[in-house]
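For this depiction, one protein chain was excluded, whereas all remaining protein chains were kept in their positions.
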Amino acid sequence: MDITELTVHELKERLDKCEITSEEITKAYLERIDEKEPDIDAFVTRLDQDAIKRAKEIDLSKKENKKLGEYAGIPIGIKDNMCTKGIKTTCSSRMLENFISPYDGTVVDKVLNQENMINLGKLNMDEFAMGSSTENSYFKKTRNPWDLSRVPGGSSGGSAAAVAANMVPWALGSDTGGSIRQPASLCGVVGLKPTYGLVSRYGLVAFASSLDQIGPITKDVKDSAILLSLIAGHDEKDTTSIDIPKKDYTLDLKNNVKGLRIGVSKEFFGDGINQEVKDALQQAIEKYKELGAIVEDTSLDIAEYALATYYIIACAEASSNLGRFDGIRYGYRTKNYETLKDIFINSRSEGFGAEVKRRIILGTYVLSSGYYDAYYKKAQQVRTLVKNEFAKNLEKYDILLTPTSPITAFRFGEKSENPLEMYLSDICTVSVNVAGLPGISIPCGLDKNGMPIGMQLIGNYFQEGTILNAAYTYEMNTHFRENYKPTFKGGNN
Amino acid sequence: MKVEREELLHIAKLANLKISEDEIDKYLLNLQDILNFANVVNKAPVEGLKETIGTNSNYNVFRKDQVVEFEDQESLLQNAPEEEGHMFKIPKVIN
Partner (left out) sequence: MSRDDYEVVIGLEVHAELSTKTKIFCSCKTEFGGEPNTHCCPVCMAMPGALPVLNEKVLEYAVKAGLAMNSSISRDSKNDRKNYFYPDLPKSYQISQFDKPLCEHGYVEIEVHDGEKKKIGITRIHIEEDAGKLNHDDYGRCSLVDLNRAGVPLIEIVSEPDMRSVEEADIYLKKIKSILEYIEVSDCKMQEGSLRADVNISVRKRGQKEFGTRTEMKNMNSFKSISRALEYEIERQISVVENGGVIEQETLRWDEVSGKTFSMRDKEDAQDYRYFPEPDLAPIRLSEEYIENIRKNLPELPETRKQRYLNEYKLTEKEANTLTASKYLSDFFEKGVKISKNPKAICNWLLSDIARILNEKEFEPEDIPFTPEDLAELIGLIEKGTISSKIAKDVLEEMFENPKRPSKIIEEKGWVQISDENAIREIVLKIIGENPQSVSDFKNGKDKALGFLVGQAMKETKGKANPQMLNKMFQELM
């Protein structure tokens, strides 16, 4: 048995029955990382020594019947934009190359200190989560396990690739415009973006405060439900976090979609969507019908508005959020300065990569006097429009079904020359963030190149249970993971 | 809206970023492209719609006025590029 093939709920069963120790699990993963990391390059920081040490401690604590978290001893990978005390948090940026956070973020605290999971390392991403391919990392390009010449998607590309390659049993990602769902789709794993406010953002290095959410990237839907249950919950340190009772989302997994109303918006199946993606989705729709769901066509004509709104709001907030990186208290400081102004300008210009600078410029522009009303203010109105249109549809349907990405994983460099084209690839996911809704991406087939295709299910506010059950039911009746495995082909780095 | 070169440089200055001479044209082109696209927000049927303030319905989320000291004061300065007398050192600023 290959331990790293198992899902977390399978691992947990074996742990509970004492068939396996945390040390064994951790070692298996570290060996797998040793084997695959040269191909994948998913990690910015590896924590091999720490991990083994922690695993031993937890095994010992278990023997001594000490009080531990339910998932104690299970390893995890963490996207490198979540603050971890005493461990580098780089956001894959030169700006934070040596930055060590003085505190653990709330979600990190939950999984590491309360649940006692084992941190295998910090995972690569697009710099400050800006990008859809992880090519914007200052440190390395992460490769897609299904084809090493292709991108894993982004910005949580390291997290998705690591899960797909069995280098971590599960991982935390963050999603501002699709940064969990799109890489999950491109890497053939499950990625969930929770309702805005369900999971605390405290300790998540902000890209766009009103859009960012942390969520799970997992091998299957049940793991997604488990990890979501562990990280969700009100946090007094985040005023946008909602005070609702904690729940166990695995209880929503019924393997039954009879009578579930699914809306399919024709606008999400337009010309920009690759035919093979459409075909795979069509098959998924047929499957749902077969399983007893009521599937209907509907109209949700907001994708373009939402995308434009997304880039305006996300960049505006980012331009302000990234102002704190000024070379004074932490982060990169230029060698090249005499005055304070030099420190500001040169540290930022040398510390940030091209895409980050581009978005700061765009964000500064749309907020600047004379343009605020035409862009930012208008975008905030369009945001209301997007919410309203979703609300209308979610009155009629329990979930909305769309592709996650218009295309499957593309080759390195294919889109990085044209920023707008890259932005357009977020067309299916961003509206969910703009509205603050939950969305999940699950694999639903491969294209002719053998690259995974993802399906996105969108639910109403705080109805994660509904989309998880729909995803679970599909998964239980199609068996993507059993049928397909990453091939690690195309590797001649 | 056409973005002028001077405008781009002004914006860069506000953001404390330097755009080198050979990058300016590329930035201008990118920015223009994206803004042209972003302009669709001005075609959206938003008449009478309020702006969204706050992504969700949360309001009045406050904290009690109780002192809690941060446990690891030293760690707050450990990332400082330059430090003197427990303060962040920068070139002389004339007020």
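Worth pointing out:
As written, the chain order gives the labels A and B, with residue 1 at the start of each chain.
Keep this in mind: a contact is a pair of C-beta atoms (placed from the backbone, for glycine too) under 8 Å apart; a residue touches a chain by one contact, two chains touch by 3 or more.
Please read all numbers here as calculations on a predicted model, not as lab measurements.
Of the candidate positions A:Ile74, A:Leu112, A:Leu148 or A:Leu204, contact with the unshown chain belongs to A:Leu204. Interface note: of A:Tyr103, A:Tyr249 or A:Tyr332, the residue touching the hidden chain in the full complex is A:Tyr103.
For the chain missing from the display, the contacting residue among A:Lys237, A:Lys289 or A:Lys485 is A:Lys237, taking the whole complex into account. Take chain A: the residues that touch the chain left off the picture are 81-83, 89, 91, 96, 99, 101-103, 105, 201-206, 208-210, 236-240, 316-317, 319-320, 323-324, 326, 328-330, 340, 344, 364, 367-369, 372, 376. By the touch criterion stated above, the residues of chain B touching the omitted chain are 10, 13-14, 16, 53-55, 58-70, 73, 76-77, 84-95.
Rule of thumb we're sticking to: only the chains that are shown with their structure count from here on.
Inter-chain centre distance (chain A to chain B, centres taken as mean C-alpha positions): 23 Å. The residues of chain B lying in touch with chain A in their complex are 1, 3, 7-8, 11-12, 14-19, 27, 30-31, 33-35, 37-42, 44-46, 49-56, 58, 61, 63, 70, 72, 75-76, 78-82, 88, 90-91, 93. Contact residues of chain A toward chain B in the complex are 85, 98-100, 102-103, 195-197, 210-211, 236, 239-242, 304-305, 307-309, 311-312, 319, 323, 326-331, 333, 337-340, 342-346, 348-349, 352, 357-358, 360-362, 364-366, 368, 371, 374-375, 377-385, 387-388, 419-420, 423, 436, 461.
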